[in-house]
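One chain of protein is taken out of this complex; the other chains stay put.
Chain lettering (A and B) follows the sequence in which the chains are written, and residue indices restart at 1 in each chain.
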């Protein structure tokens, strides 16, 4: 407020449209703080303090523009509670998302950075709700090892488009929705990627523009006990992925899930460019608790030329105990086997605010 | 709150003056999210997602101390919505400003980091309201290529003082205001600047103290249809700038603007140390819209020793369509010609919260 008064006094007037003054706050603060204690089998693996979910501190708002039109924005910080750093100590400040747009009868259109249509849709069909838990499947098997953003800076995340337009239709007939994300080809400070080139002449030199326009499309249909999705995505190095999945609630407390996905990296990988993954999952509500279970496979991992060796298998079981609608305690156990195997267990607390 | 209870319990008591406990929140959150789609002419220039204005997420407050005295603070994050990073992926977290101070009959005095008196004043006389739009003039022609902070870290912005004291008089006789910014000479981790030295003996080695005390002064006079300013600034490498400008509203919806500025870099530049710039601009309110237009020149750019070659010319036209007092859509087109020329067009959405 003060700043504005000084600015007004300084300059006599300000063009209203570019001025930050307004009558009332229109910002909601929200977030998640999830921290736990975990142990992974193997040599030299001390018990650690870690997380099951992404940790968020976000700011968002909706402005009613009249005639059914709304302006909306969202900024979401991601961080690591065990060390206090931004996510992975390397990602953008607003790693979660930074988007602004309009919503109306036509649906929702937004500009900025966020999860792609495929990545956002698929979280609803994964037994750990898309959380990046070690016991969960979202970041590896659920996407068949695919990354949405291979030309991003080192240490960046794998499931977002920067410099993108995001469109969601409204819910059609109460059942269907279509979601589209298209990114620009602009360079984004990637490190060099050798790909099908050589160390001296990498296929993608540092700070490359995208080889193709990256895009992502997903469609969902949900009615009563059933829901299904189909998605197709192409990233900046022309890797493509398609995925289908669904859930079914045979009885109210039980949600059964299944997904299948296939990644094709033939434009940038010489050996085993195709990866296939599938995941089966279940959620069961039991009183104040939620039981999570899953099994999945992925093969071959393209780092190896023997498909038999590279097959990844993962079994997981988890439990949430709700202390309130905002807070729960959890325990996870998983076994994941690729070339080598490890077991992982964790307990923790998950708090939304 | 919790923290404080624990802390109190831990230590038995706390000196009230250094403790964060208080009865009620006194913080306003505000900000801007501006994103658009833009294209620049030339080879290898894909359509990009960019911005017209600075993007802000700020926190500020005013505390009434009684007897007309107020304490005030402001912290402003700047960020890039297309990638989610902090501004330019290199600037301070609170790039916008971080200041605390007092306001009373004597005016406003603040300590910290913020726009210099000249830079803040001049935004009110620029046809794009001081926004860093490619179509706008603020960051180049409006300041004759000058930078307020040449001894700052690489990638930093060009228009602020760190380690500074900011003073604004109250509005005098309803017409006049004087603004003064003075910075300390302390070093701030600049990379080496060769200047009038050599690569082996740069004029300003890395992490140099300022050669002189940087300061900035601006004065404004505003009455009815007329406003004018004059400003003088000296930065840490003893470059000086003076600038004058004014606006005139012949009819209510029309604001005509003109500014002139001259930069003298003779203390750190050997060839063509002087740069002169001028800008003419107009804003016209048309219903819910605002038309922006401008023309400006700058010469010579000191990178070249032929003034004829180095002359910069820029023509711009823009349009804001207000969806509400807080949200507008915009379109800009500009042509800028220095040694080479480019055209630039953009459309986008600007949302204040």
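We adopt the following convention: a contact is a pair of C-beta atoms (placed from the backbone, for glycine too) under 8 Å apart; a residue touches a chain by one contact, two chains touch by 3 or more.
Everything numeric here is computed off the predicted structure, so don't read it as measured data.
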Task: Option touching the unshown chain, where B:40, B:185 or B:262 are the choices - done: B:185
Open item on the list: Which candidate, A:121, A:184 or A:272, sits in contact with the chain we can't see?
Closed with: A:121
Task: Candidate in contact with the missing chain, chosen from B:56, B:113 or B:255 - done: B:113
Open item on the list: Considering the whole complex, not just the chains shown, which residues of chain B touch the missing one?
Closed with: 1-3, 6-7, 9-20, 22, 25-27, 29, 59, 61, 63, 65-66, 69, 71, 73, 75, 92-102, 111-113, 162-165, 183-186, 188-189, 209-210
Task: Touching residues on chain A - with respect to the absent chain - done: 28-37, 44, 46-49, 53, 55-58, 60-62, 70, 72, 74, 77, 79-86, 89, 93, 97, 103, 108, 120-121, 123-125, 128-131, 168, 170-171, 177, 179, 218, 220, 222, 227, 247, 283, 290, 320, 322-328, 348-353
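We take it that only the chains that are shown with their structure count from here on.
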Open item on the list: For chain A versus chain B, what separation do you get between their C-alpha means, in angstrom?
Closed with: 35
